[in-house]
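One structure, as structure tokens, below. Some questions next.
All protein chains but one are shown in place.
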Amino acid sequence: MAHREVLAEPGSRVVMLGNVAFARGALEYGVSFASAYPGTPSTEITEALSYASRILGGPYVEWSANEKVALEAAIGAALTGIPALASMKHVGVNVAADPLFSSAYMGVEGALVIVSADDPGMWSSQNEQDNRWYGIHAYIPVVEPAGAQEAKTAIIEAFKLSEKWKHPVILRTTTRVSHTRVIVEAGEIDIAKIKRKGTFVKNPEKYTLVPVHARRLREELVEKWEKISNDLSQNQVLNHAEGNPDSETLVVAIGLGYRYAKEILAAHGLLDNVRLLKLSAPVPLPKSLLLNEAEGREKIIFVEEGDPVIETLSKALFYDYNVRAEIYGKGTGHLKKTGELELHHVEKLLAKALELEKTYFSHAMIKPDIKLPPRPPVLCPGCPYRAVFYALRRAVGKARIRPIYNGDIGCYSLGVNPPFQMQDTIVEMGGSIGLANGMAHAQDDKVPIAIIGDSTFFHAGLPGLANAVYNRSPMLVVVLDNRTTAMTGHQPHPGIGVTARGVEGTELSIVDAAKGLGVEYVKVIDAFNIAEGEKEFYEALEYVKKERKPALIVAKGACILLALAAGRRIGVYPIVYRVDDDKCTACGLCYKAFNCPAIYSKDDGKAYINELLCTGCGECAQICPFDAFEPVDEVPPEWLRLMREAKPT
Amino acid sequence: MAHREVLAEPGSRVVMLGNVAFARGALEYGVSFASAYPGTPSTEITEALSYASRILGGPYVEWSANEKVALEAAIGAALTGIPALASMKHVGVNVAADPLFSSAYMGVEGALVIVSADDPGMWSSQNEQDNRWYGIHAYIPVVEPAGAQEAKTAIIEAFKLSEKWKHPVILRTTTRVSHTRVIVEAGEIDIAKIKRKGTFVKNPEKYTLVPVHARRLREELVEKWEKISNDLSQNQVLNHAEGNPDSETLVVAIGLGYRYAKEILAAHGLLDNVRLLKLSAPVPLPKSLLLNEAEGREKIIFVEEGDPVIETLSKALFYDYNVRAEIYGKGTGHLKKTGELELHHVEKLLAKALELEKTYFSHAMIKPDIKLPPRPPVLCPGCPYRAVFYALRRAVGKARIRPIYNGDIGCYSLGVNPPFQMQDTIVEMGGSIGLANGMAHAQDDKVPIAIIGDSTFFHAGLPGLANAVYNRSPMLVVVLDNRTTAMTGHQPHPGIGVTARGVEGTELSIVDAAKGLGVEYVKVIDAFNIAEGEKEFYEALEYVKKERKPALIVAKGACILLALAAGRRIGVYPIVYRVDDDKCTACGLCYKAFNCPAIYSKDDGKAYINELLCTGCGECAQICPFDAFEPVDEVPPEWLRLMREAKPT
Amino acid sequence: MKSLNIVLSGVGGQGIISLANVIANAVLESGGKVIVAETHGLSQRGGSVIVHVRIGDVEAPLIPPGNGDLMLSLDPIEAARYSVYLKKGSMIFVDNNITPPPLPGIKIPSLDEIVESLEKEGFDIIVVPAVDEAKKAGNPLGANIFLLGASYQTGILKEYINEEAIIDAIRKNLKKPEKNIEVFKRGKKWAEERLTR
Partner (left out) sequence: MKSLNIVLSGVGGQGIISLANVIANAVLESGGKVIVAETHGLSQRGGSVIVHVRIGDVEAPLIPPGNGDLMLSLDPIEAARYSVYLKKGSMIFVDNNITPPPLPGIKIPSLDEIVESLEKEGFDIIVVPAVDEAKKAGNPLGANIFLLGASYQTGILKEYINEEAIIDAIRKNLKKPEKNIEVFKRGKKWAEERLTR
């Protein structure tokens, strides 16, 4: 997505997604280098910067192979003296953790902001983790914007903080900051600044973390940490108190917590009664500000998204300084520790602490008395993965093996649902091959089949594959190559050869990569060709059984959404399919076992196709035992080509 | 190294390194799967298990491509119902962080212990980080042995804890636990147990972390955490109190801190006076035990290695429960926060808190009045890297470029020292290529040259290289292939084709891997041939300048220590070199600019070779402009072959 | 503390986020304040989608359960699912087409069953042939805007959004703006005829 509003006229007010506001803020500050790997809820930051770069000719923007490479590249850029941004989702920081820790020791020359987009509530993630702990663990300050309303300001402040202290800064956003649209006022962008190049000045005593240097840097780091804490106590933009200075109650509202606290206090008419401390830069704990505000209060309430991080640190601080107040927060059990906060949770907390009787946000929920079917996300009609799952299952049956489907992160994780249920483990990016490695040696009654997407393969599959070859793990690796990072919205990756700036990149081959890593059995199949898939999967499984080594199959077929989009651009459209009622026997295979969302059952059990949903992939025609499906017209060869070769622009 | 004592007779008492005691404990518990990537101070655990596996035929042991793959494999194994161990150094946990977080959500079936060997004081690491934070952040219990004395017991308890709660457990050791030798009593090893295989039982609601499952698992995780806390309060083996129950003082001694506290209290005759709480399983905080012991005390002292983690959590707990004591620890500034603890630091803390006047461990240090030269570790005589640095520097001069040497983790990091000073950045495993990626685009007055070892290349170099090809980063990548993971003691890796169990593995080719990832310019050079190196580096740099794409050169030459060891096994020995005094002009190039540690300067400035140190590599003969070096005898071709091809067994 | 909380719901791909964007821009044009909380990522793949639109003196992104003033929904099942976010008596504008979740062997309630269950809880349900009417207008993807038109006609939005602002927002933010403006007007007209009967 382009997110054109990122380049809104200076002075104008526009509706902007929080993530786009981050991008805008970075541009206004003068970011000159941005790297990222896509991941919900962080993706749009880099999409917007990519758009800006294409229009303005700067900053340098790249989709990196993974978050570790993205952060390393950004550290490299920052060491040349220019401001750099590395964006990722919360679990991406796990991938990038190793350079993250080192970056605090080395510091930076220009500025370095690392976006960690946390996902409380797990809207699109394998877990919930509060990455402010990384800030504490790695000695890196954390800026946490008070909602999308503060996104632009907060990232600018994060850059300033980084520049001032020559230290990396984590900007922790969450789903409801990143994916919330608000009205933002656009400021000036200095194009010369964002296009500037840096220069590297050698300073091995700082930049080479051999023990003799690292020991000195550790001392400096611990000292710097206290100084930054003092600085954050003074930073009125990010951290400040409002309301009644003499109140017996202090509400410490961290990040988005400020919005919740403020709306509730306003509704209850308490804004002028209690003291409200907004902390948008809570790590390192701004000790003097906090102590100053806490002194003499009877009650202190903590509102924060995630773990009770700031509450815990604050209580330890209060202990040392003899602050004695009643505390209300997650740590004391007054606020839930899982999922994301909502107004009624926070109102309940405040009501308890402030002994409020009336509530404004905690209405009784009305639940209509009707059983609703769930609606999980599903593989799209025409998704090549459906054909692959189908072919693979048949091959497994034919090979008479018991499979373990080691799944991974991507649209194919939806294969966990009926009717396929062909994802037995989904752990993290690259976990498919990694877990299969262990299972290949830890048991021998089943055959591990690692299922991994193309973008994920380049992100995290390579070392695992090297390991499988080296340690001779008998397993089948299926790389689902749909020519894009589909789940996050169709970003390119190393296998595509299109860069974030729209300039030509080099296209890597998954087949060559696998062969280069020593896999002896490597084949490519047409993902849309079910018979071919079944045959090739069967043969590969036989190889694995016999040779006790890994085999790899690349199932190539474009994400159907990409193919449709590419077709629209050049005026090529799919031909939908229809059911021949005379041939259809109402066996239900197409809408049950194959489960295409465009195919429904009529009252008589016969199939019919919703032509608004049908993408003309022709998979149904392949699986129907009675040849009941046919295209309504001749299928243009150009469309068949797009289904195989479409890619992002 | 074999560490044969790991298989000491049951009932015998033997001197064992802490790490070997961990291996022994794992075997006594019945570990059936062990994976690792070598890293000081963790390596010997897996070396010892590897030895055991070769002798006993179990458990399955592997050196994995990196720590992420190692942990994934161990998770896979644990899900089949067998106990698994993944060992790594502290920064290895950064590499493995992504599966780490997921593992807490999924839980395990058999048992899973993850060793994090922290390195306070940075004896062999790029940083100091306290990985107990990972336990808190990821909701994974941390067992922290009270010294090498407790290593065996603690790992057995860690496995039991994991088995009981079906949850991963981090075993945090530190350099002074892992690399301390003590007397250990060997118990029984059940060979059938360590050789057993598991079986995988599907349970996608637990093992597939799609949001709908992960949300439920998050709730369960937070609940489980409190239950484990209670359990740890009851675990008398790991956590218990001793000394005077009515003392006004409580010393909370965590992990190795217990040894310091105990020795000091004993020396001062205070063991029966104060209350000493030993915490070897401090995360999740055993709240009820801690509160119980803290109640009514006037002073509470925390002794812990690393950050004030337990002190901070405890103070927050004390705040909630109105414990009011004076606290002494790192958080209160009574104990240093950097480096490793020693007896005198802890004695100072206790002396302050307990108002002790006499000291036993804080004697005045005697510093002789003489200026001593530093003795940093250096590249060994005969190290192929010395020849490569020399050739590379000459090529850079010839190509008239300004280089940025992006270094990495391995023996070649020693190139940071004079005379080479050819490591401008050293960040973490894989950082060479990653930083070079960023610098290639962020500046254009210098050419980034990434220098990375063979083991590091397979560990962390692959995605960075894919990125460099994809995003067309103009840079030279030099892979120093010395046929082993040299710095940690010569473990094999995917490029060697020897596995940890001594059975045949498949040897991967760095050249094929690079070509497979799309690098168009790939060459191999003989690391020991300086003229060839200079020529090939020059040509590669010209290619980078002209084509604005990455080029890669593999400099192949065995670690000389490997070659010497291989030679000893087959009776092939190097021929040392000598200096022809008539030809030597005392220019000093060999001992200054080339800096071979076997070459010294005589009083007249002419060179001489210490034949005890000379490894007969012949590099000096290549660099001397006056042909002053010659072998004392004919060099056997077999030795020249070993220098190129030796590898670990 | 005046505010209007609108729940938008439907199935991934039906244009819920576009609709929210039009509303938000219309609020901006009208000089108001607005916060839109969206769902991105995985759930877009044919999954259940809810978007929270909060207009006026508000700070937080999400409408608390039981606090919504109005719902526009492109699917009756999703209307029922997210009705927990509405205040008693709220109006629900919902398309009459059910998109059955493509799960094998599940029971799909009928439109009548859904409407009845919602009415029983005191909601004011307006079933709108939005998809059908949008198709008729030659803009099959315009059902979202048709619903907006229908709801606008009731007046509940007028205090916060001018009609010209909506027209302007459609023009600036949607593809085929003229067709969508046409659909908006048809939606209004449909409501005028239907609701004043």
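Note that the chains take the letters A, B and C in the order they are written out, and that residue 1 is the start of every chain.
Note that in this section a residue touches a chain if its C-beta (ideal position, glycine included) is under 8 Å from a C-beta of that chain, and two chains touch if they have at least 3 such contacts.
All of these numbers come straight from a predicted model, not from anything done at the bench.
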Chain not shown: contacting residue from B:56, B:182 or B:565: B:182
Among B:259, B:393, B:446 or B:647, residue touching the chain not depicted: B:259
Selected residue (touches chain absent from view) among B:64, B:124, B:173 or B:443: B:124
Hidden-chain contact residue, picked from the options B:25, B:147 or B:495: B:147
Options B:2, B:15, B:55 or B:237, residue touching the unrepresented chain: B:15
Chain B, residues in touch with the chain not shown (by the definition above): 13-15, 17, 40-41, 43-44, 123-124, 147-149, 176-177, 179-183, 256, 259-260, 262-263, 266-267, 340, 342-344, 347, 361-380, 411, 414, 417-419, 487-489, 591-593, 595-597, 600, 612
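Just so it is clear, only the chains that are shown with their structure count from here on.
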Length of the line joining the C-alpha centres of chain A and chain C, rounded to whole Å: 28
Multi-partner residues of chain B (each touching 2 or more other chains): 211
Sites on chain C at which at least two other chains make contact: 42
